[in-house]
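Taking it in order: structure first as structure tokens, then the write-up.
All protein chains but one are shown at their positions in the complex.
Naming follows writing order (A and B), and every chain is counted from residue 1.
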Amino acid sequence: MNISSVAIGQYIPGESLVHRLDPRTKIALSLVVVVALFIVKSAWAYAALGALIIGTVAAAHVPLKMVLRGLRPLLFVMVLTFGLHLFMDPGEPIFRIGKIVATDKGLAQGLITVARLSLLIMATSIVTLTTSPIAFTDGLESLLKPLSFVGVPAHELAMMMTIALRFIPTLLEETDKIMKAQMARGADFETGNIAKRARAMIPILVPLFVSAFRRADELAMAMEARCYRGGQGRTRLRQLRLGSLDVAALVLVTVYAVAVVAVL
Amino acid sequence: MSDTIIEVRDVCYTYMRGTPLARQALANVNVSIERGELVAIIGRTGSGKSTLIQHFNGLLKPDSGSVVVGGRDIWRKGVALRDIRRKVGLVFQYPEHQLFEETVAADIAFAPRNLAMSEAEVDEAVREAMRVVDLDYDALCARSPFELSGGQKRRVAIAGVLAMRPEVLVLDEPTAGMDPRGREEVLAEIRQLHETHGYTIVLVSHSMEDVARFAERLIVMDGGAVVMEGSPREVFRNREDLVRMGLGVPQVTGLMAELAARGLPYAEDVITVEEALHTLLPALLGAPSASASASASAGAGAGTRAGNGEGEVGE
Partner (left out) sequence: MKPVIRVENVSYTYDGGGPGEVEALLDVSLEVAGGELVAVIGHNGSGKSTLAKHMNAIFVPTRGDVYVLGMNTRDESRLWDIRQTVGMVFQNPDNQIVATTVEEDVAFGPENLGVPPAEIRRRVDEALAIVDMTGYEKSAPHMLSGGQKQRVAIAGVIAMRPKCIVLDEPTAMLDPVGRSEVLATVRRLAAEEGIAVVHITHFMNEAVLADRVIVMEGGRIALEGTPREVFSQPATLRRLDLDVPQVTELAYELRAAGAPLPRCPLTVAELVEDIAALVGKGAGLS
């Protein structure tokens, strides 16, 4: 069911142009944009890339709120970085707070750094918001496959990601059950200092680990019973195919990004 | 005059309230448990029984309504939930999944230690708990719980709750996943806890046949509400409703109902094999075709083989 996927991988199902792109296209383009963000320096360039990203968000019919939510964990870092640039960078003073001086160049640099961070996160968020976990792992596997010649286990990595995604909700449920069972025996996970609380986690972590190993064992047996023997000779139900939409997106976005880097 | 040890008044509870996944699990539920009772709560998966029992020991807080244990509203300020959790011992389904300590004794001691009992008290509690569930202290106390058999692990887990010396023992499907022998052992132990050691017991179960044998009172839940309550005999009279709720009745009860439908109404409130035997035997021995062969069969005694039994086939 789709609602649960929203909780995990941030995926919001939909039929927009962005949703319909091949996952490989989205992963590749997000890389292009990220690289561009690291190269450019001018405010105009950031504005242009920002416009591209916001435009994509609009095209994806994803509420801006969801995209901005991805910024929340880094809010503290961004404010800190902004403050450091504002008050530490050399330049013409704008205002003072006691002995601390805010400079114009500091303001500019602070804004640029914050902009870069935000746009980076937003660019990658678009991928996870519009791509289902399966499609994402398929795309990643496909992109990494050429690298298997140099020893990158593309199929195994994709399989591990799939299994991890599959079991996250199950493991969360189990953690909850174990916590409740230990609380029923008087365990307390809330009070006490860091050391005490860390120790209190043992009655949860040990059973969880024991159970995880047992699961892995049983799952492996079930997989082998269904003739799993690695990636050799495997076919896929779902086939990834690049369509005209993908080609158009790849060309347009890459050209735009290159133009921004070169000109601005 | 029995006293009420747990009382749930007008409790409502919704999971994930305020999100698109919100699901109401309990709707105005009223339940009371008297001291010394053996009560069974039955209902299909999703009926709210697991949610209800987690309210008994304060693991879940009701959205509205109150929970009173030993005369005290447990959500009032000043009530330590740890006290309540000591009084109302809750054993979850597959309790062996909560074992974590290096030795059996240490694991069983977890609860007493959390309750800040002295080491002497803890040791006494562990020994007593193991005795009650028939685990040999000397043989097992120093072993790793992970080395034990499934049945032993489960008993260690139950002992871990008994070591708190609770007043009420709530068991969520204690026979889940066990084979017939294991089920009989656990049920016998529960009966012993009730009859010999005087525990008040609340059992959550899926097996109509088990609750028919043991429970004094049944609480039937469906769709987050209590829909029926009474002695097993009373409750199992509502066979059609129970079947509709996905529950059913003991097989022999169904048998008597089918016979009645065929125009053979013997006593209707039969809930165990023994009762069915006593009800049907006179009727069958007195049956027209029975009298002649009855004496012959009775003479041959027990051990008559049915049909074309071929005896044992061994390898």
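One rule holds for everything that comes next: a contact is a pair of C-beta atoms (placed from the backbone, for glycine too) under 8 Å apart; a residue touches a chain by one contact, two chains touch by 3 or more.
Not measured: the values here are computed from a predicted model.
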Omitted-chain contact residue, chosen from B:E34, B:E121, B:E167 or B:E209: B:E209
Listed residues A:L75, A:C227 or A:A262, member touching the removed chain: A:C227
Hidden partner chain, touching residue among A:G106, A:P133 or A:G186: A:P133
Contact set of subunit B toward the excluded chain (per top definition): 44-45, 146-150, 176-177, 179-182, 206, 209, 246-248, 250-252, 254-255, 258-259, 262-264, 273, 276-277, 280-281, 283-285, 287-290, 293-295, 297-298, 301-310, 312-315
Footprint left on subunit A by the chain that the document does not show: 1-2, 4-5, 133-134, 162-163, 165-166, 169-170, 173, 214-215, 218-219, 221-229, 233-239
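Everything below uses one rule, namely that only the chains that are shown with their structure count from here on.
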Centre-to-centre distance between subunit B and subunit A (centres being mean Cα positions), rounded to whole Å: 46
Subunit A residues touching subunit B - in the complex, by the definition given at the top: 3-4, 174, 177-178, 180-188, 202-203, 206-207, 210-211
Complex interface listing, subunit B residues touching subunit A: 20-21, 54, 57, 59, 82, 85-86, 89-92, 95, 97-100, 110-111, 114-115, 146, 160-161, 164
